[in-house]
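Right, one structure below, let's go through it.
In this view, the complex is presented without one of its protein chains, the others remaining in place.
This part shows chain A:
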């Protein structure tokens, strides 16, 4: 169903001279989904997203965003897409309220500027010149400008860089609110916890390729991965074994020990373990 897809990408390629930034990416994002592109710096996240946003031309591949080719953006299409770029575009001489109000004028169905300013937590700074904002506050202004037009699809390129932990939590709440209201969200991040907290599905990108796409808890077959069981021998030495059936293994171990097994732990790979393995393999 074409209509169920907000984004469809097949065989996307982009090179800058000899440097291949995106080397054949296939990707589908469903409407209403929160999709995270996770990858290290230079993996091709921003290039991919900026092609989808209509900023960059692709060398090859088929791309459809909200049913249109982003290489030829129309004002109508633009009014349905919200963009939070990686770099901030600063209006030093204007106040927060002036900038948000001005941008609201570009959209046919814009949200109320004051409400949006409140939503991103800048009400106290509404009358401040934007050059007086902190890095995190500037980022919130970016988000305000991204959502002022009530987009169907919102792109966020590393949105929480420069946020303190509390601001990040608040930002995550905002994203969950937007997602709950039906906005499709594509965000890039190099924070694992952010991808895990927000995304329905995560695409791991490394070396210009999508290494894997899965729900955060299924990434790298995490749930099916071998568990590591470790314990101490009566002599105090550390023993460990990999097992696909850790429960049976532990029961057996307990029977052999005739009761408590000293120093027993059962672990599975964390998302970070899985992620590092994945991007390590493709380097």
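As a convention for this text, a residue touches a chain if its C-beta (ideal position, glycine included) is under 8 Å from a C-beta of that chain, and two chains touch if they have at least 3 such contacts; residues count from 1.
Everything that follows uses one rule, which is that contacts and distances are computed from a predicted model.
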{"item": "Name per UniProt, for the chain absent here [options: \"Transport permease protein\", \"Fe-S cluster assembly protein SufD\", \"Dihydroorotate dehydrogenase\" or \"ATP synthase epsilon chain\"]", "value": "\"Transport permease protein\""}
{"item": "Given A:18, A:93 or A:166, the one touching the chain that is not displayed", "value": "A:93"}
{"item": "Absent-chain contact - pick from A:149, A:207, A:220 or A:269", "value": "A:149"}
{"item": "Touching residue (missing chain; options A:12, A:65, A:83 or A:185)", "value": "A:83"}
{"item": "Interface residues of chain A (partner: the chain not displayed)", "value": "16, 47, 50, 53-56, 75-76, 78-79, 81, 83, 85, 87-94, 98, 102-103, 105-110, 145, 149"}
